[in-house]
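A single protein chain has been omitted; all remaining protein chains appear in their positions.
Up next is chain A:
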Amino acid sequence: MIKFFLMVNKQGQTRLSRYYEHIEINKRTILEADVIKTCLSRSKEQCSFIEYKDFKLIYRQYAALFIVVGINETENEMAVYEFIHNFVEVLDMYFSRVSELDVSFSILCAYLHSTMQRVPVTKWAGKYYLSYPES
């Protein structure tokens, strides 16, 4: 199961967040700050999967933007890793060459929330669904 989906830049500013398990707002900020700190501390040669507290973080870096997904132990790390990329490809197609500002400036960042339903990754059978954001 995916616990949360985050887009945070190197400065630690959250660009997009979606939690699939209820976490209090003040705890979210602490978690986000900690997560990005953990991700920043790792070099490119290191593994993209991190054990963090009682769950795992899967992260991918695109320029200055980190996409981090929190999962529990039942998930396949590599599948989630590729899911992130799939998501970015869809954004790219949607904005025709996506940038960090696209996500933050556009109201669509909120709109994209809806594409990530509570259903775990494998629902995304491919580009198909993501290229047609659901309403």
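Of note:
The working rule: a residue touches a chain if its C-beta (ideal position, glycine included) is under 8 Å from a C-beta of that chain, and two chains touch if they have at least 3 such contacts; residues count from 1.
Following the convention adopted for this analysis, contacts and distances are computed from a predicted model.
When the listed names "Protein SEC13 homolog", "Superoxide dismutase", "mannitol dehydrogenase" or "Adaptor related protein complex 4 subunit epsilon 1" are checked against UniProt, the chain not shown comes out as "Adaptor related protein complex 4 subunit epsilon 1". On the side of chain A, touch with the chain left out of the figure occurs at residues 13-14, 16-18, 22, 25-26, 28-29, 32, 45-51, 53-54, 76-79, 81-83, 86, 94-95, 101-102, 104-108, 110-111, 113-114, 117-129, 132-135.
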